[in-house]
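With one protein chain held back, the other chains of the complex are shown just where they sit.
What follows is chain A.
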Amino acid sequence: MTRASDHSRDPCPYVIFSDLGASFAMGAIGGGIWYGIKGAKNSPRGEGLQGAVTSLKARSPVLGGNFAVWGGLFSTFDCAMKGIRQKEDPWNSIASGFLTGGVLAARGGPKVALSSAAFGGIFLAVIEGLSIVVSRAFADQNRPVMPQLPEVAPPAGH
């Protein structure tokens, strides 16, 4: 995934906010469905809906918050990596995942932090590796084509 040419994402410091919000929405919506089903399943017969709503209201904002912390911190580190290294490659996000995992578990002590950081790094490495594999696999199908530039006179006033 080359993000340098990806204009659908906001540029760097601003992408932190949109990533944070998107992560929160992802966690809250996913958690809503997840805990809704779980609450309905764990309720006694006849009180499924109420149990679903109670569990959903209690848990899904928390999950959204957790996702948002992860996503926002990750995006912050990603932007910092881009700024420091002046490069955009998979190592940026792998390092960001490592750092995010480490920082979020920092209160558990160095051992816990290191294992959480390793998990974050592995997680992002898997995602980046898979996205490379997928883009290689589909590279033949949609090979980049030179866009045909329409012949246009420059707009007046320039």
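Rule of thumb we're sticking to: a contact is a pair of C-beta atoms (placed from the backbone, for glycine too) under 8 Å apart; a residue touches a chain by one contact, two chains touch by 3 or more; residues count from 1.
Going forward, contacts and distances are computed from a predicted model.
*Asks:* Which of "Mo25-like protein", "Subunit of TIM23 translocase complex", "ATP synthase subunit delta, mitochondrial" or "Centromere protein P" is the UniProt protein name of the chain not shown?
*Replies:* Cross-referencing UniProt, the chain left out corresponds to "Subunit of TIM23 translocase complex".
*Asks:* Which candidate, A:40, A:69 or A:122, sits in contact with the chain we can't see?
*Replies:* Within the whole complex, the residue contacting the unshown chain is A:122.
*Asks:* Using the touch definition up top, pick the residue from A:49, A:112 or A:134 that touches the left-out chain.
*Replies:* Of these options, the touching residue for the absent chain is A:134.
*Asks:* Counting contacts across the full complex, list the positions on chain A that touch the omitted chain.
*Replies:* 7-8, 10-11, 13-14, 17-18, 22, 25-27, 29-30, 33-34, 119, 122-123, 126-127, 130-131, 134, 147, 149-153, 155
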